[in-house]
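Starting off with a structure, shown below.
A single protein chain has been omitted from the complex, and every remaining protein chain is retained in its original position.
Let's look at chain A:
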Amino acid sequence: MSTKRNFIDLQRHLKDRTRGAFSAAHTLLPYWHRVTHQWQLESAAEMIHSLFLINHTGDIFLEKHWKSVISRGVCDYFLEVKEKAVEPENVPPVLQTPHHYLISIYRDKLFFLSVIQTEVPPLFVIEFLHRVADTFQDYFGECSESIIKDNVVTVYELLEEMLDNGFPLATESNILKEMIKPPTILRSVVNTLTVLLFFPGSSNVGDKLPTGQLSNIPWRRAAVKYTNNEAYFDVIEEIDAILDKSGMTVFAEIQGVIEACTRLSGMPDLTLSFMNPRLLDDVSFHPCVRFKRWESERVLSFIPPDGNFTLMTYHVSSQNLVAIPVYVKQNISFFETGSCGRLDITIGPKQTMGKMVEGLMVTVHMPKAVLSVNLTASQGNYTYDLATKVLVWDIGKLNPQKPPNLRGTLSVQSGAPRPEENPALDIKLKIQQLAISGLKVNRLDMYGEKYKPFKGVKYMTKAGKFQVRT
């Protein structure tokens, strides 16, 4: 398997997550304790007391306690709220019980529930929980109940390494992998140099101090060596937008991320510059980026970590004009009398900058009363899930000459009142070789090493939370 292929696969899986998760693993984690909070419940000294993993039906299938054991009965408060919330997504992330706080995240159909006894910054906990989920994903390829159960000992070792006495210790993927090997099946799949170099023996646990742990550039290990030196950068942009009935933009903004894969020997010092850096409203960097140089010259100057990492994320706000690649004409209506309604959706190209729109997909959450649909798609296929009332129209590539159309009738439960709410359309799409904000990389230079690396930049635009109201 070529390295490039590998890179693209990883990209895809990385990109499937939203921005906060991208921040996965920045640098090594020292051994931190809480610093400032002046007040607390009873005794001092830990941040995250316990972690419970709960599946979406409410079964607790793993628990880890960093201090004393807390009975899983504490989860009852959470499960009660979960029952009431109906949709698991709607469970509030911070809950108060008489003696604890429960802070949870919902990812991949699993709840990561942490028990807190003292005042801690909730974002701290939430970020950490996402980091745990990222790490599982990274180690096991997916983050599901079955895979966690299959690797329970590794999971336990990881949790112990990530948190000491309730405080983050090592959350950086590179560092963790030097201490705890990923499972063997995955090892053969990923087959990266790193793993082979570092885990020659049969043990699951590395016995050397991770090299990056205490250097000035903790994100990079020493003595990296490649025969082929390469550096790839993917500029990926997601459009978050709300369009109203008439197709006018109510709100639109762009979330961008630059994912990098660097396989460079020695200690390369890179400089990446943009044609138009002033486009960016807000930026967040990997710790390797020298912030001062960005402030003064608007260039990214950094010694990269080895392998895959998120170089920066950025935000182009609604104040700038955001190009909307497609137009959507739609009409979903229900008749006053009789038990039916009509649906008619057409999608066509708008501002595509001459590029092909692919992976086009429309999702509609129909009102509960809609029993079935009888539609014809001029292109692609549609499915209607009777249980969840979700209509999905998978279109594929957008043909600019013949805009795809989906139309037909909706049958409504007889006797039910005419649905009041208007279903919103959720659009997915992809455009290769285009950053819709217009951001362009100008050049990439390398200092500090003599060899000439292979350099590559790719652009991609996707729909993020792209909604059309009806």
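Please note the rule applied: contacts are C-beta pairs under 8 Å (C-beta built on N, C-alpha and C of every residue); 3 or more make two chains touch, one makes a residue touch a chain; residues count from 1.
Everything that follows uses one rule, which is that contacts and distances are computed from a predicted model.
Peer 1: Report the protein name recorded by UniProt for the chain absent from the figure; options are "TXD16 protein", "DNA repair protein RAD51 homolog 4", "AP complex subunit beta" or "SKP1-like protein 21 isoform X2".
Peer 2: "AP complex subunit beta"
Peer 1: Of the listed residues A:94, A:275 or A:353, which contacts the missing chain in the full complex?
Peer 2: For the chain that is not drawn, the touching residue is A:94.
Peer 1: With the missing chain put back, which residues of chain A would touch it? List them for me.
Peer 2: Chain A touches the chain not shown through residues 18-23, 26-45, 60-69, 72, 85, 87, 89-90, 92-94, 96, 98-99, 101, 104-106, 116, 119-124, 126-128, 130, 149-157, 160, 164-165, 167-168, 171, 183, 203-209, 213-214, 216, 218, 240, 242, 244, 250-251, 253, 255, 281-287, 291, 295, 310, 313, 315, 317-319, 365, 367, 420-422, 424, 426, 464-465, 467, 469.
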